[in-house]
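The structure under discussion appears below in the form of structure tokens.
As you look at this complex, bear in mind that one protein chain is not there, while each of the others sits in place.
Residue numbering begins at 1 within each chain, and the chains themselves are lettered A and B in the order written.
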Amino acid sequence: MNNSTLKKFFSDNVREISLILVIIVISIFVQLRSGGNFFTPENIADLFTETAILAILAVGMMMVIITAGIDLSIGAIMALAGMIGTTILKGNQEINPVLIILISIVIGTLCGMINGALVSKLRILPIIATLGMMNVFRGLTYLVSKGSWVLQNDMSRAFLNVATGKVFGINNLVVMALVVYVIGYIFLNFIRTGRKIYAVGNSEESAQVSGIKTERILWLVYTIMGAIAGFAGILYVCKFGAAQGETAVGYEMNVIAASVLGGVSIAGGTGRVQGVLLGALLLGLLNNAMPLINISAFWQEAIRGLIILLSVMSNSLIQRNVEMKALRRRNI
Amino acid sequence: MAKQVIQADGTRIIENERAFSWKRFMFQWEWMLVLMLIIVNIINISSSSNYANFDNIMNAMRDFLDKAIVVFPMALVIVLGEIDISVASIMALSSVTMGMAYQAGVPMGLAIVIGLLVGTLCGFINGIILVKFPELSSMIVTLATQIIFRGIASILLETGSVGGFPDWFNSFGWGKVGSIPIILIFTIIEALFFVYLHFTKFGRRTYAMGNSVMVSKFSGIKTNKIKLIIFTMAGLLAAVAAVFLASKMGSVRPDVAKGYELDIIAMVVLGGVASSGGKGKILGCILSILVIGFLRYGLGLVNVTSQVIMIIVGTLLIVAVAITNLKSSFGQAKWVKNLSNNIKGVKAQR
Partner (left out) sequence: MNTKKILSICISAVLSMSLLAGCGGKTDSGSTSKSSTDKSSVTYAFVAKDVQNPYMKKVYEGFEKACGEIGVTALYKGPEAATPEKQIEIINQLVAQNVTGIAIAANDADALQPALKEAMNKGIKVVSLDSAVNAQSRQTHIQQADPEKIGRGLIQAAYDMVKGDGGIAVLSATAQATNQNLWIEWMQKEMKENPTKYAKTPLIKIAYGDDDPTKSTSETQALLTNSDVKVIIAPTTVGMLAAGKVLQDKKSTVLLTGLGLPSEMAPFIESGICPWMYLWNPVDIGYLTGYTIDALKKGDIKGVKGDSFKAGTLGDKAVTDAAGGGTEVMLGDPFKFDSKNIAEWKTVY
């Protein structure tokens, strides 16, 4: 590879490379400070398992944010889908867990379709539509639960094993996350509909005028997000062995943070699957690493917020730098 | 007044707005809110004889007005086209610092001032970051500061709580002048202040910025200064709300006010302040606070679960936006469709 290809590779992947560097630096730091407790197979496996659900959600959120939208209702969709799935399980312990997962995905998809209709057909701003629906879905979750939690003793062994089981020695959740990422990558980079999402995000009017049915694309991304949230929701309650009305409250913020860290711009139009994966990994790393080096639980929140802030600020500075250079090259 | 109208075939004309059109008046947001308020009251009065009791109403106001204090500055933030999801964390941090100052022996009055200063500082930090890094969206910045501020509150107080404030402090949250709660008096004064702001140059410039920051900047409006002031104000008033909350609870904890920011934003949006900036009035916010507040109070009296209330509030929000959108959406969609058809037609001809 000659010099200019290398340079191009770097400038195209600045975001991802800087994320990998940050992850490596933190990992080394933690490994040293924790006396070698970090790079154990058990801990790394834990790290990936803990991050899997966040990562799955981040792919869906990425698509929504690329269209310059946002979805604040995913926490509530997760709870609703998880609650309905496990409530059905409660009464019928012999049901195949796969069926329960499918039911939850369907619930999530329905929720997503409603969100999509509100945003695309009724032209309601995404933040308002999803804020309102968040309340509705969350309220429905409580109603379905009839004021009780669904706890592990209500769930079948077969179901609980979904979150703890392994395929070829890798935890189920991690495998599912990888599959979702591969599908996401192919969809957004090679399938026409996926590419249209970027077009709509860049400029809705231009996209519409060039023949893309923007309404349908908008509706689609929210529906996909809903389906993913339903999927993630049932996995979440499976992992914790508990479905509560309060499940995943505020979780949407983590997902948004992971996406933004991964280079997705809130203004829409940009964002890559690789970046989002690394963003989710970084957040998961922070969650995993901090207890290992005995950082008091009280400091962890503040540090996490600080890292997110510094990360976006530094990205902004880098972006400015790049643009300055580009401007200078223009020889006005 | 002249108004631009885009007709169905794509041409634009300028026509004089008719002096008064009932149809347009009824579709005004604020009027719908008044209707909602009346409906809510009718439902409530008929479902419980305890509702229409002056004392009970005043007491209920004590419960929902602490969020109302932050609704007004948040409305300005949203008019600006920004958002601030860190207000609840600012509430937590400022009340925690107030508590810790008091615990360290500082006289209560001074402790309150310290809490207010901390809140103002937090708001200032939000504003300064947004001014220095204009590429960043307020969503992500305030998301990060939301985590940081509450995190600092946790570091300071860990899992403890500070209580034992002097008796007179309780009167903020619980006290009354005659039979009017103090918090209501404060909120009314605050609302009047914001209405006043609306008519000042500052207010007009904020709305201009909401419409287009770039245009405002090139028109000579000091956009950075206005942004900074508004975010700082939000921080200050969040701290004030925190004082009331601490007084109501008789103690401060790092995890107070969790989730408040979304309720506050819902109240602002229901009040007709469009998140796309440039529209919305304070009156709408007042009405929406009353609608949501009375709904909660009335339904709570007949033991309707708060979850059902959540569903109702969420639906109200969406229905309100949908109805007012419906009218304008038809015109625009048609225009763009026609334009794209024309272009396709041109292409086919070639």
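Everything that follows uses one rule, which is that contacts are C-beta pairs under 8 Å (C-beta built on N, C-alpha and C of every residue); 3 or more make two chains touch, one makes a residue touch a chain.
The structure presented is a predicted model; accordingly, all values stated were derived computationally and were not measured.
Student: Using the document's definition of touch, tell me which of A:Gly36, A:Gly147 or A:Gly169 contacts the absent chain.
Tutor: From the options A:Gly36, A:Gly147 or A:Gly169, the contact with the absent chain belongs to A:Gly147.
Student: Sort through B:Asn211, B:Asn224, B:Ser251 or B:Asn325 and give me the one touching the missing partner chain.
Tutor: B:Ser251
Student: In the whole complex, what residues of chain B lie against the chain that is missing from view?
Tutor: Where chain B meets the chain not shown: residues 25, 28, 30-31, 34, 37-38, 41, 45, 48-50, 52-57, 59-60, 62-63, 159-161, 163-164, 170, 173-174, 245, 248-251, 253, 255-258, 281, 283, 286-287, 290, 297, 300-301, 303, 306-307.
Student: Mind pulling the chain A residues that touch the left-out chain?
Tutor: 37, 142, 145, 147-149, 151-153, 164, 240-242, 244-247, 291-292, 297
The rule is short, and it goes like this: only the chains that are shown with their structure count from here on.
Student: Averaging over Cα atoms per chain, report the distance between chain A and chain B in Å.
Tutor: 28
Student: Show which residues of chain B lie in contact with chain A when the two form their complex.
Tutor: That would be residues 83, 85, 129, 133, 135-137, 139-141, 143-152, 154-155, 158, 259, 262, 265-266, 269, 274-276, 305, 307-311, 313-318, 321-322, 325-326, 329, 336, 339-340, 343-344 of chain B.
Student: Can you check the complex and tell me which residues of chain A touch chain B?
Tutor: Against chain B, the touching part of chain A is residues 70, 72, 118, 122-125, 127-129, 131-136, 138-143, 147, 205, 208-209, 211, 245, 249-250, 253, 256-257, 260, 265-267, 296-306, 308-309, 312-313, 316, 319-320.
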